[in-house]
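Removed from the display is one protein chain of the complex; every other protein chain stays in position.
We just call them A, B and C in the order they show up, numbering each chain from 1.
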Amino acid sequence: MTEDDTHDHVVPGSDEAIDSADVRGYDFDGAFDFDEFLDAYATTGFQATQLAEAIDIAEEMQEADATVYLTFTSNIISSGLREAVAYLVREGFVDVLITTSGSLTEDVIKTAKPFKMGSWDADEGELRERGINRLGNIYVPSDRYVWLEQYLYDFFEDFFAEEKVRTPTAFARELGETLDDEHSVLKQAADNDVPVYCPALTDAEVGNFLYYYRQGYDKDVGIEILDDYDSLIQNGLLADETGLIAVGGGVPKHHAIMTNLFRGGADYVVYISTGMEGDGSLSGAPPNEAVSWGKIKDHDTNYTQIEAEATLVFPLLVAGAFKN
Amino acid sequence: MTEDDTHDHVVPGSDEAIDSADVRGYDFDGAFDFDEFLDAYATTGFQATQLAEAIDIAEEMQEADATVYLTFTSNIISSGLREAVAYLVREGFVDVLITTSGSLTEDVIKTAKPFKMGSWDADEGELRERGINRLGNIYVPSDRYVWLEQYLYDFFEDFFAEEKVRTPTAFARELGETLDDEHSVLKQAADNDVPVYCPALTDAEVGNFLYYYRQGYDKDVGIEILDDYDSLIQNGLLADETGLIAVGGGVPKHHAIMTNLFRGGADYVVYISTGMEGDGSLSGAPPNEAVSWGKIKDHDTNYTQIEAEATLVFPLLVAGAFKN
Amino acid sequence: MTEDDTHDHVVPGSDEAIDSADVRGYDFDGAFDFDEFLDAYATTGFQATQLAEAIDIAEEMQEADATVYLTFTSNIISSGLREAVAYLVREGFVDVLITTSGSLTEDVIKTAKPFKMGSWDADEGELRERGINRLGNIYVPSDRYVWLEQYLYDFFEDFFAEEKVRTPTAFARELGETLDDEHSVLKQAADNDVPVYCPALTDAEVGNFLYYYRQGYDKDVGIEILDDYDSLIQNGLLADETGLIAVGGGVPKHHAIMTNLFRGGADYVVYISTGMEGDGSLSGAPPNEAVSWGKIKDHDTNYTQIEAEATLVFPLLVAGAFKN
Partner (left out) sequence: MTEDDTHDHVVPGSDEAIDSADVRGYDFDGAFDFDEFLDAYATTGFQATQLAEAIDIAEEMQEADATVYLTFTSNIISSGLREAVAYLVREGFVDVLITTSGSLTEDVIKTAKPFKMGSWDADEGELRERGINRLGNIYVPSDRYVWLEQYLYDFFEDFFAEEKVRTPTAFARELGETLDDEHSVLKQAADNDVPVYCPALTDAEVGNFLYYYRQGYDKDVGIEILDDYDSLIQNGLLADETGLIAVGGGVPKHHAIMTNLFRGGADYVVYISTGMEGDGSLSGAPPNEAVSWGKIKDHDTNYTQIEAEATLVFPLLVAGAFKN
């Protein structure tokens, strides 16, 4: 075998000692042990390792007694992750919720009538005929919204009775107080004094029904959003340390990191996202981008991101970090 | 050669006549002709064909004299697409803008000081030291925000002088009126009576400076969001036909399709998105999902989606549909 | 409240009975039960439901005693999924393996020296200096390849001793026979008579070392690939039913579905993929595309796809379908 130049390129031959863990997956021999199974994610590589890191960071949040923000997009509540979120609130694991408006309406509907499993590839025109609304592979029959409309009109009357101009957090809290379902996020939030921030409150059916309510009953009711922003900032300023779990992106994720800027950044951060970094979006921006803005503190091991669809990994995060 | 069963599976041999176009790309021989080049996208397949469809639908919007909604995420204004958006407003091609709060602050900054090209892989801690904020491969030095803060305080004084509680559309319009830059989206919108909807107005630096303003100057100022939602719905109800161009997802996209529900759906729809359908998100939902909800009308050829990062394709859409 | 047209658009009011399951996530109250936890994925929606479907279909493969093809990309062996693949082979759950060349070299290296956990964001020039090769967040120090080179030269001598022109399956089998590691995929495959197909055998370090071997020792050795393709087709033709689990895309996935065409399509199919449907790639093509080609049989419930990074979900698939 000739030893030539090309060979040095192909096999340079250095023998660096690396003190990190060996890559090694779960050993399926023997009896199945869930804790060891999940531990093995740490050394499985790629996103499995990211999930293991996320579990570690979420455990650190608890050990540090940090004020924990959980932010999530509306489809999290459409899905079966609603029950996991309600659990975290009920058990006192999270202190602040930030979300978008669909979360609120869907959480309320589910206290009365379930969403149904459906199919991604449906005949949309036919679904429209049948009065079925599709959310991915989840179906929401229209009668849910008929029911919701009446429920909200009744609620609006009380809600706006004393004051005409209210805030989204007050809306979420007072609405949550009317609910009777242990798996309701709004109910658990109301019962456990966890504020629910939702600046773009109009952007779901609640907006539609508020439109009709103003048309039909009371032109003067309003939703004011600066008060909430002040109190969200104060939340952060009062905290010794803050932890942030962002499930999906959008306004909720940005609201959390932006207000953490006031305290010099969040201390512990976990993102779960399908966003694409290369589109320059806020939703796709990995945690390190927020470091340049001072929205996340700059330590090596206090933030991570799992690139995954949340229904696959959020249950594992809850099971790994908040259950044992 | 034996003719057996397997063969029928492998080469079934039918000879169906299909009357669609042949797949064929642009012929680079001869002098380059941009119009033919773009036309060839229609028969190039995959996303190129989606782009060609989008151009067709955007042209139909114009021919039908539809009320055109352009929705976009904040990073569109961070990028060089700001100039294209301003162009569309100035030339009267779009009638309603819906966006998120970062768009407003960044459009104002750019009237005074440019954003700078940067690098995706930066040392974030070092950037933080240097006072440089990173948005993908775009840098925003912090002095921009120092300038913006002063500019906004001055503006707030006028803006809240008469009325203490204002709307996001009023904010955008009156702010736009103060600007002097042909490439400013807010300025063009103000000059051309194009409303700019932005329900989650707090979710960017404007929210931060409103916080300080309330702390320092006037506790009573507020932003009310129901009025805007009413008028956005009215916009849709008054229109004979509506066209919708959604650049990115999030609240702006949903705001547009949700309010089009009141009129039985949008008539022409183009989405540009990097979102993932399989995560059940609103941002990733393709146009057909909105049909089941009645947010888009159900015809075969009135909606399409380009799965792409917007900076690559939006300029081509503008060049193809709005320039010639 | 006025009842007008718009209202019928917004709340059409139909009350369709749907007989699918309610959307509902795992109930974290009480003692954690992994089986129930995993069952709850079925009604969690989005990709969680896809994973639950995949587990069902993988169980059906076993009940039907189908010939199971497992196809995977090389990085699966780089990661800790190697141990799971070896387990499936050892326990007789899979009958045919199809992969790319990196799988072979990395499986051999790991019998002697581990891969190490590393970091996504590394200084690449520095890594190059240190002789560390990066695969995502996995590091492979260069001494592994020095070792491999010698190991393969010794092996080549025996392998080509009798016949100068050999096949990839013979390469994998005879190489596997030399190994001594229960977690080696090649060793388990050799011991359990599971063929390992790898048409593009040159496309990894084995190709490089074969180049040197031919230069230095024996110009006449060769790798012939038609024999293997014949026997892969025969595998499929002899099977009563076939099941296919494709982890990642590329040549391995296509090799499996293409050869299943000869028997009129695979009977049970599970894809795990991060591929994008909209790019028209084979890797991104969902199972239904293969139906038009006759590569998958057309029943409603015999195929599914999980859109996810494999390290997150493959362990759950193995735990759910092949462990209990």
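Methods note: contacts are C-beta pairs under 8 Å (C-beta built on N, C-alpha and C of every residue); 3 or more make two chains touch, one makes a residue touch a chain.
Note that the structure is a prediction, hence the values are computed from the model and not measured.
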| item | value |
| --- | --- |
| Touch criterion as defined above, residue of C:12, C:45 or C:250 at the omitted chain | C:250 |
| Selected residue (touches chain absent from view) among C:25, C:199 or C:243 | C:199 |
| Among B:164, B:219 or B:323, residue touching the chain not depicted | B:323 |
| On subunit A, residues whose C-beta touches the chain left out of the figure | 6, 9-10, 12, 45-47, 50, 121, 233, 237, 261-265, 276, 278-280, 294, 307 |
| On subunit B, residues whose C-beta touches the chain left out of the figure | 1-2, 7, 10-16, 18, 20-29, 32, 34, 37, 40-49, 51, 75, 78-84, 87, 114-118, 121, 130-132, 136-139, 141-143, 145-146, 149, 153, 183, 208, 212-213, 215-217, 288, 306-313, 315, 318-319, 322-324 |
| Residues of subunit C (touch criterion as defined above) contacting the omitted chain | 73-75, 78-79, 100, 102, 120, 122, 124-125, 127-128, 132-138, 165, 199-204, 207-208, 210-211, 214, 221-230, 233, 248, 250-251, 254-255, 258, 261-262, 274-285, 288-289, 291-294, 298, 309-311 |
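Going forward, only the chains that are shown with their structure count from here on.
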| item | value |
| --- | --- |
| Chain whose Cα centroid lies nearest the overall Cα centroid | A |
| Gap in Å, rounded to a whole number, between the CA centres of subunit C and subunit B | 39 |
| In subunit B, residues with contacts to at least two other chains | 233, 261-262, 276, 278-280, 294 |
